[in-house]
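Here the complex is missing a single protein chain, while all its other protein chains stay put.
On to subunit A.
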Amino acid sequence: GLLELEETLVIQQRGVRVYDGEEKVRFDSGVLLLSTHRLIWRDQKNHECCIAIPLSQIVFIEEQAAGIGKSAKIVVHLHPASSNKEPGPFQSSKYSYIKLSFKEHGQIEFYRRLSEEITQRRWENVPGAQTMQVNKSPQAGRVRAVGIVGIERKLEEKRKETDKNISEAFEDLSKLMDKAKEMVELSKSIANKIKEKQGDITEDETVRFKSYLLSMGIANPVTRETYGSGTHYHMQLAKQLAGILQTPLEERGGIMSLTEVYCLVNRARGLELLSPEDLVNACKMLESLKLPLRLRIFDSGVMVIELQSHNEEEMVASALETVSEKGSLTADEFAKLVGMSVLLAKERLLLAEKMGHLCRDDSVEGLRFYPNLFMTQS
């Protein structure tokens, strides 16, 4: 298993078993090595036992996810062995593929690297790299199996078609971008006119203009925001959100971070997801539309949605009780006790501190909050 001069080791992984197609063989526990030229397997117990395949022999590879009691696997489909191949551990096989089972994980990274090496074909860069063989190690290989030829052909066809598609796609993309650029120029010229007129454009026209910008994804040249209140879409969205979020908010003590909301809403939608900016823009309109939720931004920059009925300052009072009972609490501890996310727990404690009810002990062991005795015992 010595490496050739130009051959470089890329990655290795212990605990790999080799299967001949679907069947277990005696290569049950070894180190799998990937080089720029070959895939090598070496028995963990007997280092003399070593098998290798040139990467050029690989047609394509597939992943097989792990299951209950089964390790994740990589399936390696092979070309039929060439006639001048040195003798290997098997004379023939009814399979045209082997499987590599990763009993100690590492399959994801290995698959990624193997894909890269197969794509990059670095073994072709080296002249005279055709003869890959080294003294002692027998080479694994497979005698011609039937299905393999058909697979090869299909892959070749697919590759050609893909290449053709891509160049056409790039051409069409360029043309499309030229047209998009015209739209950008037009919007700039309109924006300039608006600036000149200074408010001689009606409210309705402003709304229309903003919605055109939204469709194209053009930043508003007048205000420089890519978002901002005032499009009908965001207004509708705000109303929808009020409906969707009522129950989840009640279930979570009346308050949720915006990232939680983003995940919740988009997971529920499945398709036609909201962009983060859509969500923020819609939430900014909640209060003005007199909906039962509102957007709140803490000093730290953390953004939350609260029920109108939720009063964070009141929650601070109960937080103070909890902290007093325990003597002192970190954000983690408080979060666990109350059943909140650590992010929001921290914000509540910080607010309590801001209001003078708690004070902090900031050390390398963490940030801990105590009832503010300076206040109560003066």
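As a convention for this text, contacts are C-beta pairs under 8 Å (C-beta built on N, C-alpha and C of every residue); 3 or more make two chains touch, one makes a residue touch a chain; residues count from 1.
Note that contacts and distances are computed from a predicted model.
J.: Which choice in "Vacuolar-sorting protein SNF8", "Cell cycle control protein", "Cytochrome c oxidase subunit 2" or "Large ribosomal subunit protein mL48" gives the name that UniProt lists for the one chain left out?
T.: "Vacuolar-sorting protein SNF8"
J.: Using the document's definition of touch, tell me which of A:26, A:45 or A:179 contacts the absent chain.
T.: That would be A:179, which touches the missing chain.
J.: Which positions on subunit A touch the chain that was left off?
T.: 1-3, 8-12, 33, 47, 63-65, 106, 108-109, 165-166, 168-170, 172-174, 176-177, 179-184, 186-187, 189-190, 193-194, 197, 200-202, 205, 208-209, 212, 214-219, 226-227, 233, 257-259, 262-263, 266-267, 271-280, 297, 300-303, 342-343, 362-364, 366-367
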